[in-house]
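First, the structure itself, so that you have it in front of you.
Here the complex is missing one protein chain, while the rest keep their positions.
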Amino acid sequence: MEEPRLKLTRWIAVKIVTGLIMIWVVASAMFFLLRDLPGNPAEARYAQLIMHGATPQQAQLETAAMFGFVPKQPLIQQYGHYMWQLLHLNLGQSIAETGVPVSHIVFSAFPWTVILCLSGVLASFLIGVVLGVAAALRRMTKAGDGITWFGALINGIPTYIIAILLFYVFTTEWAIFPQGGTVSIEYTPGWNAGYIGSLITHAILPVTAYTLSAVGAWVLTTKSSVISVLGDDFILASELRGIRPLIVARYILRNAMLPLFTILAIALGLMFSGSVFIEDVFNYPGLGQQMLTSLTTDDYPVLSGAFIIIIVAVIAANFLADLAYPLIDPRVRRS
Amino acid sequence: MSVTASLPPEQLQKAVTRSRTVSATRWRILVRTPGRVISLVIVTGFVLMAITGPYLYPKNLPINANDIYAPPSWAHPLGTDFEGTDVLALIVTGARYVLLAAFIAAIVTLVIGTAAGLIAGYYPRSTGRPIMRVTDFILAIPGLPLLMVLATIWSFGSPQQMGLVLGITGWGGIARAVRAQTLSLRERGFVEAARGLGLPGRRIIGTEILPNVAPYVSMNLIMQVTGFIYIEVGLFFLGVVKYSSSNWGVMLNNAVFQADALTNTRALSYLLSPLICILLLTIALVTLANVGDEIFNPRLRKI
Partner (left out) sequence: MAAPVKPETATGAAVRVRDLTVAFRTQEGPLPAVSHVNLDLVRGQITGLVGESGSGKSTLALALLNAVPAPGQVVEGAVEIDGVGDVLALRRGALRKMRGADIGYVFQASQNSLNPLKRVGKLLLDLGRSHGLRDGRALIQQSKALLADMGLDATRVLSSYQHELSGGMRQRVGIVFALLLNAHVLILDEPTTALDMLSQAQVLEIIRRIHAERHLTTLIISHDMSVIGDLADRMAVMYAGRVVEEGPTASVLACPRHPYTRALLAAMPRITGDTAGARALPGRPPDLMSIPRRGCVFEPRCPLATPACLDDEPPDTYTGDHRFACFVTAGETQ
């Protein structure tokens, strides 16, 4: 019988290793992608450099800097070189913006996506949970049915449609909000009211779009979770013991929130998918838009670099969620 | 004797004469609300459009340089696009791609996902483990970025290719759900009995477990189709995949990014037509998905 603490460390270790393996698999896939793409871009670059008069050595160095491996070298060496670069967080250089490090591009786009998605996830969670609880408590009434219907409806509407409609109605029909971008040029970046204000006005529509597309699922899941808890024995038992209604409400809430937590982890993964549409429509320079641009400009290092970063972020987020779950559910702790 | 004496006669009559066959009940659930009837009509309409659409129009739709972005009129009930082609024609002929690709994708996920789930659930300690690792891996990777990366190697423009790619990347959810059900069914009496009789695993999976999993899976099919419509149209909208002939996603893309329909009102009908079609179809499918819910979960019934 293993000591509990030993089991815990073993469990954490297994999770970390699994996550790292996943990242490694994706990185390797990217490697082979870059290397074996039709119209081999690495070779093409190398040839181009030679044509422009660079020595083979120089050309090799430059290509390596851009792609993470040297063409013409044996596979093993290329692979090793690539992985080594990756470990040093060097994702190569952009083709489209020649010479600019991919990590620079990716990490400057990353925060915008995070701002957008985090605000959206938070807002949709809060609104969705409140509505879901209301729908559960009033489930035999018109109001409850109405909320459920609304949640199911909005859950089915594709994100880009919501984004398009919002954009059209609020920037063209009624020109309340600015048409895209993150901030007006006239404001200087910094902690001043103008800049912050402009940031916010530019973010309202995209975040609203995200929130609307995500809220439906929260409403439905919360409602079913609350209903299932309401039917649990201990709720009736608590009422029979004369427990104060506020305390019983807290029991219900905390127990209903539990399964929502696992949904949250999944939502983190979907975060990057949904944001692409919104960033495209609202011209928001996040990671999604960056991937789109690199796709159209055939900027493979940026594309693969962005993909790797997204994978790392998702796996890290899932890992944290897995770690945190036993903290909130004591029944899971012993395993 | 007193059982029958306990119910008033009118209710007794009602209880006896109302048809209780399975199909009759299912039909009643299907048409219970006006919303469902409308949804049924909508979906049937689009399916008919998908099947017959391309036959109603010539292979290459006529273009008319003089009539670009025309507003709705008798000749063109939904206006025209950037080449002067009738939008209504575009919608009707575009329906086939949308539905075909989604349908193919749904079938592919169904087959792969169910097979993977059944095997992983029935042999959880041997073959199941690597299968679940793969499934978890696929589920962890965000779909859209993955598809974007895949688009660099392979331009999956035709409906069959699109369906295949979406299917191969999207079977994770079904696999996980089927696995969970198989795991619990595995412990049930009838499966133990079959194992005790010495029946081979394959046979048990096929004859005992599959029929019990099938209802859930088939009900899930509708939601899957909805999801795939969402993704494929989205891919065209973003411009990730290029395709020669028109479909709703391409129309959206053109309207938003070429015609700049979001910032001016001239190509409004070109923008709204595919948009409303997608909305109608999605909402109709979601409404019908609830039917499956009610059929297989009698507690939810209100009949």
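Labels for the chains are A and B, by order of writing; each one numbers its residues from 1.
In the analysis below, a residue touches a chain if its C-beta (ideal position, glycine included) is under 8 Å from a C-beta of that chain, and two chains touch if they have at least 3 such contacts.
Predicted model only: the values in this text are computed from it and were never measured.
Trainee: From the list A:M51, A:A193 or A:L240, pick the residue that touches the absent chain.
Mentor: Among A:M51, A:A193 or A:L240, only A:L240 touches the chain that is not shown.
Trainee: Identify the residues of chain A touching the omitted chain, counting contacts across the whole complex.
Mentor: Output for chain A: 232-234, 236-245, 247, 251, 254-255, 258, 329-331.
Assume only the chains that are shown with their structure count from here on.
Trainee: CA centre of chain A versus CA centre of chain B: separation in Å?
Mentor: Distance between chain centres: 25 Å.
Trainee: Name, in rising order, each residue of chain A that touches chain B in their complex.
Mentor: 18, 22, 25-26, 30, 33, 37-38, 152-153, 155-161, 164-165, 167-168, 171-172, 179, 269-273, 276-277, 280-281, 288, 291-292, 295-296, 298, 300, 303-304, 306-307, 310-311, 314-315, 318
Trainee: Give the list of chain B residues in touch with chain A in this complex.
Mentor: 133, 137, 139-146, 148-149, 151-153, 226, 230, 233-234, 237-240, 252, 256, 261-265, 271, 275, 278-279, 282-283, 285-286, 290
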